[in-house]
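Omission of a single protein chain aside, the complex is shown with its protein chains in their original locations.
Naming follows writing order (A, B and C), and every chain is counted from residue 1.
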Amino acid sequence: MRIGILTSGGDCPGLNAVIRAAVLTGIKEYDFEFVGLRDGWRGLVQGDVRTLNRSAVRGISRVGGTILGTSRTNPYDAEGGGADNIAATMKRLGIDGIIAIGGEGTLAGAKRLADDGIPVLGVPKTIDNDLAATDYTFGFDTAVEIATEAGDRLRTTGDSHMRCMVLEVMGRHVGWIALHSGISVGAHAILIPEHPMTIEEISEYVRSVYDRGRAPLVVVSEGFKLAGMDEEYSRKGVDASNRPRLGGISEMLAPMIEEATGIESRSTVLGHIQRGGAPTGSDRVLATRFGIAAVRAAADGEWGSMVALRGTEIERVSFAEALGELKTVPQSRYEEIKHLFG
Amino acid sequence: MRIGILTSGGDCPGLNAVIRAAVLTGIKEYDFEFVGLRDGWRGLVQGDVRTLNRSAVRGISRVGGTILGTSRTNPYDAEGGGADNIAATMKRLGIDGIIAIGGEGTLAGAKRLADDGIPVLGVPKTIDNDLAATDYTFGFDTAVEIATEAGDRLRTTGDSHMRCMVLEVMGRHVGWIALHSGISVGAHAILIPEHPMTIEEISEYVRSVYDRGRAPLVVVSEGFKLAGMDEEYSRKGVDASNRPRLGGISEMLAPMIEEATGIESRSTVLGHIQRGGAPTGSDRVLATRFGIAAVRAAADGEWGSMVALRGTEIERVSFAEALGELKTVPQSRYEEIKHLFG
Amino acid sequence: MRIGILTSGGDCPGLNAVIRAAVLTGIKEYDFEFVGLRDGWRGLVQGDVRTLNRSAVRGISRVGGTILGTSRTNPYDAEGGGADNIAATMKRLGIDGIIAIGGEGTLAGAKRLADDGIPVLGVPKTIDNDLAATDYTFGFDTAVEIATEAGDRLRTTGDSHMRCMVLEVMGRHVGWIALHSGISVGAHAILIPEHPMTIEEISEYVRSVYDRGRAPLVVVSEGFKLAGMDEEYSRKGVDASNRPRLGGISEMLAPMIEEATGIESRSTVLGHIQRGGAPTGSDRVLATRFGIAAVRAAADGEWGSMVALRGTEIERVSFAEALGELKTVPQSRYEEIKHLFG
Partner (left out) sequence: MRIGILTSGGDCPGLNAVIRAAVLTGIKEYDFEFVGLRDGWRGLVQGDVRTLNRSAVRGISRVGGTILGTSRTNPYDAEGGGADNIAATMKRLGIDGIIAIGGEGTLAGAKRLADDGIPVLGVPKTIDNDLAATDYTFGFDTAVEIATEAGDRLRTTGDSHMRCMVLEVMGRHVGWIALHSGISVGAHAILIPEHPMTIEEISEYVRSVYDRGRAPLVVVSEGFKLAGMDEEYSRKGVDASNRPRLGGISEMLAPMIEEATGIESRSTVLGHIQRGGAPTGSDRVLATRFGIAAVRAAADGEWGSMVALRGTEIERVSFAEALGELKTVPQSRYEEIKHLFG
């Protein structure tokens, strides 16, 4: 059997560990061959491939990013796309099946291809931890660790100047990275998309911390929205085009907190460093297990499924299951830690 | 309610995060008071306590070790020990219940006290990940991370000299740290207590790696035993008292590998640095959740139980359940990664 | 002798190591006493002090920030300021001399006080490495290390997406952090205040890297100015008040590079995490040596001087020497590495 592997969507620490484990296990356990499809679905629809043998995957599990490149190409929209074209390309290249590593968009594409008869398997990838079908995926742990190191650093400079430090972490739609890194650094407030707050509520936490003689530390998801934010904008006459985009929430919050409390406030946006670089040991282990499980599913002919972590086990789930609703932070998890605030 | 907290047995990154979360949640959610019992059960049997208020737990969740100190005192054997004496001491100090954070020995003591009517709750602690009742506990992730960093470093020096590097990690009875850190660093052989191997088998892996032009990297649990090791000793006339103790297995293996393969081999014993220092973000989160859950169990009067991680949830389990057999690495987990070897 | 210590200006990893070393050496070698002046010169002019004994400095050398707090108060402008008032305050508090740890502004204040007869000693602090009197100061090495880790991470995500990554590091007036961290991460262009470039020159580097099949990595000082930037603004009709402030140069550059080259570009601003958190070993050593040298200078009655690193030795220099021109990156150092660009 000859399997094509692709990585699609935003990159994530651990992608290479998936690739390496799949290739080594496939070659040594099942005598499979592998080709790498360049830049996600683009490599498949355009038949742009590279060799994936043992030496190609040597030492890559501790390297961030993806050796295969990635893109946001959709397998149906692209030129050469669609199930028929892809089937033809696979036949031409002698590829019997596809392992697609990616997030919700990628898996949705994979599902549609599977429904159209293409033998494809999914490996879930989401730094934000927003896929319901799996307890965790690789990359999330690394992102939390990087945010933890940054928050630990911000705390001491905050304390020295008695400033409120606002740390913005990834999480467009869900607050998992903010929740975990906020707990980890002992944040005095954690602001997540699932739980809008007013600037008054936030300022209340900030002030109470300051009044106890400590420098407030706030961790905020990039996707957090202030309760009443739109009204606030209107009140100030801020035009929609000038309202902060995703990724800039902390830069808006810091001056608002400063204005509301009189406490000097500073913003830090972690941004891309959360998704680059060497994965944590924990992410390498999970990614390796996913890679092994994917190739075993291929050997079992279980096309159309996706691997997932459930407790301590790697299981196979249907794409449909994987593509249900977004896994948001449940209210109970947020309530659990609210007494650590303020 | 006034609760005594103690940490017992070997220290572990995350202990302080448990303490902090329990104290903050207890004070703010339930209006509890807390005292710290010094040096594990010793503090309880001798009534040696310290204050645990908000300022005492400030900023400790990122600090390794335990602010309460620890010891291996047994609550029944020590002077002042036994349920009756302890009940009297608790009464005298106004302590209504105990949260005991510790490993199997500690939890066995806690169970016996609970059976004898002392209100006590358990929080599981084991760097080695050998408690069956919980998916993971804090400290394990940090130990794997430290071993991963060490293994990544050993690899480059091994490659430069074409030496076989043998890295010994913690794990007296179970191989979890070696398994996870070995996967993480891409070890060419992982040697664990659950899976004895002969020196010939190990050498076979080492030689095949070397013959492919790579420097072999072996990760070994401190508790690994060579298959046929005792026979080997006898053959060489090595007296029992001179046989390597736990903690020295890599120092025995490296010269044996060198002798068997002719490949220069070096040993590194990570030792105590695996259990000290700042916990990973992931361990801080888990420890914090355990601390919160323990104090909530106290509020619910659920004495005699232990908190545990099951999937992504924190649950309460009975001590009996916690104290079943050692959680060893199942053969399936070892088989899963064997094609990454050699 | 009773010595007051203060830290002033922006915080910096290593301040606490200076304090600890001065206090321990002073107490044990000279039988001195110490008081901490809170929040820089504010503590001196307002007589706001705290105890600095052995237990107060326990374990602080590895903690970022300053346990004494800091501010930008000027000893002459503040209420209670000026040499006469300060002399009176010192007499009242029984303080015989001052060790002032700070950057150029702080040292200028210290010089003026010394000229006015106040016994004061300086310890140089500048994360940016812009003081000519000393080869290096503590904090710089930590900032370079943090920027190095961030750059290493950005590289892998850049490679995966074939994006140009622009990393902004500290350095308002001098490019040392950008130079060293740029070398360290293997940046394809390093942009520093001392060496303006046009967007065309930058784009040329970026494009040539991309054309070789690599993802361009640009490191830029916050104080870098585009050659012809003001003209560019005028051309685009951008009002002065909307031109990027210091600290936002990378956010301006990334879209300009993208526009000029057609290569997707992303910006990351490291900001405050460069100045917080645990100092590197190297910074702890330098800071410790400065603290020891300062207290020895006090013992020798060498008031009015500042400690400085020259080669591998700590020497005493006059304030006047310390306050000469800014230490910029010499053209030769920039030329040295230009062949690593592109």
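As a convention for this text, contacts are C-beta pairs under 8 Å (C-beta built on N, C-alpha and C of every residue); 3 or more make two chains touch, one makes a residue touch a chain.
This one's a predicted model, so the numbers in the text were calculated from it and none came from an experiment.
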- [ ] Quick one: jot down which shown chains the absent chain touches.
- [x] B, C
Open item on the list: Tell me which of B:Thr156, B:Ser234 or B:Gln331 is the one touching the absent chain.
Closed with: B:Thr156
Task: Touch criterion as defined above, residue of C:Ser203, C:Thr288, C:Ser305 or C:Thr328 at the omitted chain - done: C:Thr288
TODO: Please pick, from C:Ser8, C:Ser61, C:Asn74 or C:Ser221, the residue that touches the omitted chain in the full complex.
DONE: C:Ser61
Open item on the list: Touching the absent chain: which residues on subunit B qualify?
Closed with: 7, 10-11, 15, 63-66, 69-71, 146, 149-150, 152-162, 165, 266-269, 271-273, 275-277
Task: Contact footprint on subunit C, counting only the chain that is left out - done: 20-21, 24-25, 28-29, 58-59, 61-62, 135-136, 141, 144-145, 147-148, 152, 155, 180-181, 183-186, 214, 278, 280-282, 284-285, 288-289, 292, 310-312, 336-337, 339-340
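One rule holds for everything that comes next: only the chains that are shown with their structure count from here on.
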- [ ] Could you tell me which shape the graph of touching chains takes: line, ring, star, complete or other?
- [x] line
Task: Central chain (by mean CA position) - done: A
Task: Averaged-CA centre spacing for the pair subunit C and subunit B, given as whole angstrom - done: 41
Open item on the list: Taking the mean of the C-alpha atoms as each chain's centre, how many Å separate subunit A from subunit B?
Closed with: 30
Open item on the list: Two or more other chains touching the same residue: where does that happen in subunit B?
Closed with: none
